[in-house]
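Taking it in order: structure first as structure tokens, then the write-up.
The complex is shown incomplete by one protein chain, all other protein chains being positioned as in the whole.
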Amino acid sequence: MIVRSLFFAQYRDMAGADELAVELPAGARVADLVERLRADRGGLAALPASPVVAVNMEYAPLGTSLSEGDEVAFIPPVAGG
Amino acid sequence: MIVRSLFFAQYRDMAGADELAVELPAGARVADLVERLRADRGGLAALPASPVVAVNMEYAPLGTSLSEGDEVAFIPPVAGG
Amino acid sequence: MSVGTAYAAVTHEPLDAARLLADAVSPADGAALLFWGVVRAENDGREVGHLEYSAYAEMAERQMHRIAEEAIARFGTGAIRVVHRVGRLEVGEASVAIVVASPHRGEAYEASRYVIEELKKRVPVWKREGYVEGETEWVPGFSPEAAAAVEGGGR
Partner (left out) sequence: MSVGTAYAAVTHEPLDAARLLADAVSPADGAALLFWGVVRAENDGREVGHLEYSAYAEMAERQMHRIAEEAIARFGTGAIRVVHRVGRLEVGEASVAIVVASPHRGEAYEASRYVIEELKKRVPVWKREGYVEGETEWVPGFSPEAAAAVEGGGR
């Protein structure tokens, strides 16, 4: 299956892109995606091992199972206001 | 001496005027002015015996001594905001 | 601690929120809080059509200015501007605007609340409600305590 990974702020700087499509085996969890990104990509090696993520725009724990087409956003510390 | 008495809101309705000039003996206090007004004027008979007053735009106790030209305002309960 | 300036006015003109904010905020401020008091359609179960505000304008300005200065000193905010409107106001129109600018937001909330609570207790402003059924009536208010007000003013 393919999931969309979105990067913002510092994580966008690391990824060098707003978005990456990542192919994962069926049944993969957010933690598997994190591991893959940290292993695959030069810049994303600096991604924390337990980053805050949102799956389909809701904050979600790393154990969350992913499905085809899910949007997984990597959320660095927020600074709105 | 002559002092200016100002009336607002309900007290203005009682007095039938915004302002009255009142002649008082030298050394008179606010309490003397109150007594005079309650005795003299039909409508102002309904003035409380201990109304809130401001002398020259500062809240002042009834024992405050008055001077020629002082502005004594009768302040019914305030309802700003 | 910041040292803001106080400004107070009584006016017949409609209140201008954008202008008040622009006049209050300085480069040192990270937030401003605007309290915007408006005329409600209902009070104590009666349907209100409009309100008539009146004031002892010069004393009201002096009292509001003092309250703003007290809040700046007490909470260390930036500028505070207080404007009270008088005359006939329709439902939904603003009767009072209080802007507190501040480097930090916590102080702005405390100062804003202080100013509106003290204003309601001490500032010589009155209102008469015009009911939809036709009567008018003075709205019961707070009786300022002469001694307390003098003490408060001395802070």
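By written order: A, B and C. Residues from 1 in each chain.
Heads up, the rule we're going with is that a residue touches a chain if its C-beta (ideal position, glycine included) is under 8 Å from a C-beta of that chain, and two chains touch if they have at least 3 such contacts.
Since the model is a prediction, treat every value here as computed from it, not as a measurement.
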**Complete:** Answer for the absent chain's shown contacts is A, C
**Item:** Sole residue of C:9, C:25 or C:73 that reaches the chain not shown, by the stated touch rule
**Value:** C:25
**Request:** Using the definition of touch stated at the top, determine which of A:25, A:42 or A:80 touches the missing chain.
**Result:** A:80
**Asked** Of the residues in subunit A, which ones touch the absent chain?
**Response** 6, 8-10, 52-54, 57-61, 73, 75-81
**Request:** Spell out, residue by residue, where the missing chain touches subunit C.
**Result:** 16-18, 21, 25-42, 91-92, 94, 103, 105, 109, 112-113, 116
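Just so we're on the same page, only the chains that are shown with their structure count from here on.
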**Asked** How many angstrom between the C-alpha centroids of subunit C and subunit B?
**Response** 26
**Request:** Could you give the separation in Å between the centres of subunit A and subunit C, each centre being the mean of its C-alpha atoms?
**Result:** 49
